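What follows is a single structure, written as structure tokens, with notes after it.
Removed from the display is one protein chain of the complex; every other protein chain stays in position.
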Amino acid sequence: MDFGLVELSAEDRALQSEIRAFLAEIFTPDVFQHEHETGSGFNPKVYEALGARGWLYPELPVEQGGAGFTPVQKRIMELELIRQDARVMMMQGTSSLPMAAVRKYMDPAVADPILKECAAGRAVMCLGYSEPDGGSDIANAKVRAVQDGDMWTINGSKMWTTGAHISTYTFLITRTDPEAPKHKGITMILVPLKSEGVTIQAIRTFSGERTNIVYYEDVQVHDSMRVGGVNNGWTVLHGPLDEEHSIGLDMNGGLTDVSVGTGMCRVLGASMNEVASWAHKATGSKGQLLADDIRVRESLGAAMVDYEAGISTPGPMGRVKASDVLVKNAAALQDLVGTVGLLPMNTEGSIGNGDIEYAHRFAQGTATYGGTVEVFRTIIAQHVLGLPKAQLPGAKVFLAGKKK
Amino acid sequence: MDFGLVELSAEDRALQSEIRAFLAEIFTPDVFQHEHETGSGFNPKVYEALGARGWLYPELPVEQGGAGFTPVQKRIMELELIRQDARVMMMQGTSSLPMAAVRKYMDPAVADPILKECAAGRAVMCLGYSEPDGGSDIANAKVRAVQDGDMWTINGSKMWTTGAHISTYTFLITRTDPEAPKHKGITMILVPLKSEGVTIQAIRTFSGERTNIVYYEDVQVHDSMRVGGVNNGWTVLHGPLDEEHSIGLDMNGGLTDVSVGTGMCRVLGASMNEVASWAHKATGSKGQLLADDIRVRESLGAAMVDYEAGISTPGPMGRVKASDVLVKNAAALQDLVGTVGLLPMNTEGSIGNGDIEYAHRFAQGTATYGGTVEVFRTIIAQHVLGLPKAQLPGAKVFLAGKKK
Amino acid sequence: MDLVELRRNDYTLEEVSQEVLVAFGDFFSDQCPTSLVRASQPLGFDQGLWDRLVEMGTTTMGLPESAGGDGAGMVELALVAEEFGRAIAPAPYIEHIVTSRALAAADNPALVEILAGAADGSRIVALASAPITPGAKQLVPAGAIAKDVLAFVGEDLVLFSVDTPFPHVANQGSTPLAWWDFDSVSQRTVIATGDEALRIYTRAHDERMVLTAAALVGMTEYALGLTVEFTKTRETMGVLIATLQGVAFPLTDIATNIAGARNIARKAAWYLDFSPDERPELPAIALVYASQTATHGTQQAAHLQGGLGFTVENDISMYFLRAKGWGSIAGDPNALLATIGDQVLASVK
Partner (left out) sequence: MDLVELRRNDYTLEEVSQEVLVAFGDFFSDQCPTSLVRASQPLGFDQGLWDRLVEMGTTTMGLPESAGGDGAGMVELALVAEEFGRAIAPAPYIEHIVTSRALAAADNPALVEILAGAADGSRIVALASAPITPGAKQLVPAGAIAKDVLAFVGEDLVLFSVDTPFPHVANQGSTPLAWWDFDSVSQRTVIATGDEALRIYTRAHDERMVLTAAALVGMTEYALGLTVEFTKTRETMGVLIATLQGVAFPLTDIATNIAGARNIARKAAWYLDFSPDERPELPAIALVYASQTATHGTQQAAHLQGGLGFTVENDISMYFLRAKGWGSIAGDPNALLATIGDQVLASVK
């Protein structure tokens, strides 16, 4: 066990300072404004500036467009990016899943230039998993891909393709054998989103984040863009999915977050910090400083217990816990501060420039991102508790309803 | 709408005083001690004293052993009994269900003497519904009754037959046609528990209440004790069950409780009163009176909101709500008072002579009594929200796992 | 508290109340589709809808006959509030009604003109949430559309009047909130003072809590209905999601909370009408419980529609975003709990 501060070498300390200074420079106010307006989780200037230094996927070797960072250096970069703004970096995380599959399963002659573009921040990839009527069952994909010689023809539509409008490629689940059992008839194809026949329609969520429906109409894709074998898509998918859902045994000497929901908890943590700052200045109806008010002290204490629970609960359980505690405490903190907690960014009197108001909206999405909490409870029931599966007519695997 | 105090006639006021004085006389300290020791929900002296005046089922006409009370008078009696001790009167309520069925379906020549004994407090009846492996599905009863001429032979066992050890009769669900669909092969029989072949084994619950397993081994019962038609048990059962589970449209000008869970809420209310009394005397670590402590005030306020919710939620929804709020607040009030909240009746320093400690144990049972809260949620899903039933292999009706 | 009081528990509505419920239910479903709610964002006020509400007699029904009203009681007003909340109507029904009733209760000749304007809907009136402290602005509910705001100052109940309302401040619930700088308002009418002022002010707050509670009940019930329908048509793994206990059980809990919150709101309204000195904690209980019901209920209802429940296009988003705000405007739930607790403590003294 070790929860100590990471002891940095002189070199790492210098790197940390360099990173911090560089990020402070590229995260200009219009980056935040742009994200606030678009909700895309992506900023081309930031991504390209990072990519130019090999800092977008800095753990990759230099020849793959990374910077050959050690685990400690990679962690420094992660935390410094979070210190700036985790929202803008969302597509960085989303891309990393298909990048791993592309690297593993595609012909290097095709894959390498694509991966380099991604590492350079000039391309991102999105996940074409869910479908409009698919619910949580991504293995039930109906988007059809038909092969004719070297070309695939793709028809159908995908839902919740977050980032499609700014991505170069989508990592698409296609149905290639409608007769086979559902897990055995799917193939993964990396589809260039500039292709003819692709139409992208925005879906706005009330946290301000944008996602998309993507329609595919006779879209032509060369067979070289296939990722893994024909009808072997389930295996290919599992690579990234296992990464996303992994129970998270720590392989990095404690340099990764223990809970999948740590990012969600940071939104709660930011709210707590803003409420605490506010309580140091605001006074109650009898003139008492709110930081001395037992109600404020207890509410912050209760939020802190939940925050600690959210970041300490391992793996997929942490994902459920983090969402639960964020939903509960975002509402409780809004109650605590009163009507001013309803005021958003850029309004007179809002707390933490709208952080409390934002957290309450954002919280709702966390119960759905990357699979609803119900889907994860089902996974926990089977894989942690070893409970038998429900014998539902279409059941085989419940997975990931909404992908980032 | 009317939530006013009931205006009593001079006659009713006199009756109220008479009842109150009489009950104060018969509810002697050894009645409470006896209930504390036995957990039977029954006291022969009390029942017979009430029965002798026609006050056990006072709404019945005098010729049926009642007192011909008006609804207002009946309500007076109910509340005065609760003021004494609701626990001792449990079997009064349990008996009333089979009494209704006996009255409706049996030959009056057989039924009338039985009902008179019940009204006189010399006999009570218990419910022989659940079985050891039956879960919530009472229609799946396996206790076998086989007819030979005028006699039935009964074999099998029943679980959760609360009151069997002090009851004269049990209202038994028997399987009389194993080949028929499960709801069409059951028959109700009123079995004298003194019969040869009946063995009663105690089950102790941790609230102190006693219930029983009852074994039937070649028990002989005359056909005149059959309640309703052969294989028509489901219809006979529904009379009392509808009464127990009814949505509770008020037919008495507001003289009944709106929530099925009102009795559970009274246990919460008693705890709240005891905590409030304690807070008027106890002081905190800084010498402050706890009644002035914001934490005590808020916790009692939160409990009061939940209490009001429990008693105001109609019918079976109120049963779920009452159990939820009792479980939650019994724990919260125990936290509030600290370690002394763990001390039971008759120990130095306990609060309300153990009321807080008791409420926390009692609360757990309320989530199971008369059917688990899950069974009731299933009923609410179907009958209030109109949701479709789950297509489970054995599903037809989910009902009443544990009967009082 | 007395656990065995011999009281009636009769929730049966009088025929005339039934008619009010149906009439306003019809009115809002005809006149206030969710498209109108959406179009009125972010201000949360639609003049056309307000005019039609006035035509319906909404602004006069709750005034005493002496003030040209119909003398309806809190029970009827709460029934209207429930339908108002079901439609999340962009109109200052609650603020305006409770404030006009307070003005009428003051029975002050200086108010005749303003009261007439309030009765015919031409002048929207509102109620401050806390006593005025010099130097501090206040967020006033309906303050962006009201020209007259009733507020407590020292020992006095004062009506502050302006020619143009203060500017709207955007907020999660899309309600017409504004920061009022009361210091800058010179037009002030003292309408009551001392005990009378406190009585009128407390009553107005109690009425606001009860009507808000009723509105939150209607709001949550509509949101629940949207999701119940969704779960009856959406499949996963070959079954309707409504048949899964992980979906059905949370829905039953919402329905359970709504049923209780409705009864409490109506009961609290009845006490204000018929027995105002008893159970002084009931309006607070009604508000706290309805707020919990709405916060939890709209959140779960939105969630049980999965990703779709998180989209702006889905009407349920408008319900979720209002649930917390409407409750918050009517009172601070934590502070209310302590005052409710005080009644429990007082009852055993």
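Descriptive notes on the structure:
A, B and C label the chains in the order they appear, each numbered from 1.
Heads up, the rule we're going with is that a residue touches a chain if its C-beta (ideal position, glycine included) is under 8 Å from a C-beta of that chain, and two chains touch if they have at least 3 such contacts.
What you see is a predicted model, and the numbers here were worked out from it, not measured in a lab.
Within the whole complex, the absent chain has one touching residue among A:V110, A:V198 or A:V258, and that is A:V258. Only one residue from A:A100, A:V198 or A:A270 touches the chain missing from this view: A:A270. Which of B:W160, B:Y216 or B:W234 touches the hidden chain is settled by the complete complex: it is B:W160. Only one of the listed residues, C:A128, C:I191, C:L244 or C:I329, touches the absent chain: C:L244.
Counting over the whole complex, chain A has residues 1-6, 8, 75-76, 79-80, 82-83, 250, 253-258, 266, 269-270, 272-273, 276-277, 279-280, 291, 294, 296-305, 308-310, 312-314, 317-318, 320-321, 374, 377-378, 380-381, 384-391 touching the chain that is not drawn.
For chain C, the residues touching the absent chain in the complete assembly are 244-247, 249. Where chain B meets the omitted chain, the residues involved are 130, 133, 135-137, 159-160, 203-207, 211, 285, 295, 299, 327, 331, 334-336, 338-344, 347-349, 357, 360-361, 364-365, 367-368, 372, 374, 377, 392-395, 398, 401-402.
Keep in mind that, in the parts below, only the chains that are shown with their structure count from here on.
Chain centres here are means of the Cα atoms, and by that rule the chain farthest away from chain B is A.
Residues of chain C in contact with at least two other chains: 239, 334. Among all residues of chain B, those that touch two or more other chains are 294, 298.
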